[in-house]
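Sharing a structure with you now.
Missing here is one protein chain; the remaining ones are kept as they sit in the complex.
Right after this comes chain A.
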Amino acid sequence: MTDDKDVLRDVWFGRIPTCFTLYQDEITEREAEPYYLLLPRVSYLTLVTDKVKKHFEKVMRQEDISEIWFEYEGTPLKWHYPIGLLFDLLASSSALPWNITVHFKSFPEKDLLHCPSKDVIEAHFMSCVKEADALKHKSQVINEMQKKDHKQLWMGLQNDRFDQFWAINRKLMEYPAEENGFRYIPFRIYQTTTERPFIRQLFRPVATDDQLHTLGDLLKEVCPSAVAPEDGEKKNQVRIHGIEPVLETPLQWLREHLSHPDNFLHIRIIPQPAD
């Protein structure tokens, strides 16, 4: 299964070239140069932008700096979503680099969660991992782990250490041989056309006749409007990590290979862009 293991690495090391520009209304003592950075798809904005923050803080006075937040074309960026997901939802059809605007004032309280420290990101990340395990294993695997194992998951993500992370994460990806798969698949479906932020539901990887459920089965069940009728044109693009998986792909495989480090499958559906 060496091919499949490569998928794990490809997912982990995916990067998005990004250009950070300071918002024009921020008060600066001198001109602020844009800052370029390769962002890891699987990480979180506030975890990987310390250098960006320092770069812009150098040209500002302390009293003009409060909590940093990011915005793309007027939309405040939710730091608690994986970076790759944000890009795929908002900017995938634009040319690279991804242009993000940096703010230090007027934090949008109604749209964004606060992120006062790295502990908050860790708490959020671990909360997702825990929730995913509740769906997969009734929380048995995560609860049996020691605190140091939880810490290793987090440190692996924070320090971009694939092996360190997967040494623990593989336990969360295991399932008993007698069952064909996990209890339920942890997933979230994001559509830009609906009000609610995402869809989440209980869905099993295996049907009652022991057939493996596919991505297409999931979409048909959970958001049928997104799937094209058999004779119709494809209305929507379904993407995970920026790629469009074949709808016949078994969910179990997607689950094991295309999940984010938080153990969720983040699936994004946007209308097919006009050619």
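Methods note: contacts are C-beta pairs under 8 Å (C-beta built on N, C-alpha and C of every residue); 3 or more make two chains touch, one makes a residue touch a chain; residues count from 1.
Definition applied: contacts and distances are computed from a predicted model.
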Undisplayed chain, where the name is taken from the UniProt record, one of "Ubiquitin-like-conjugating enzyme ATG10", "ATP synthase subunit a", "AP-2 complex subunit alpha" or "Metaxin-2": "Ubiquitin-like-conjugating enzyme ATG10"
Residue touching the undisplayed chain, where the options are A:E109, A:D163 or A:D210: A:E109
Which listed residue, A:S66, A:S127, A:Q140 or A:Q211, touches the chain dropped from view? A:S127
Of A:A95, A:L202 or A:V246, which sits in contact with the chain we cannot see? A:L202
Given A:S66, A:S93, A:Q140 or A:T194, the one touching the chain that is not displayed: A:T194
Per the whole complex, from A:V102, A:L135 or A:L153 the residue touching the absent chain is A:L135
Please identify, in ascending order, the residues of chain A that touch the omitted chain? 78, 80, 109-114, 119-120, 122-124, 126-127, 130-132, 134-135, 139, 183, 186, 194-202
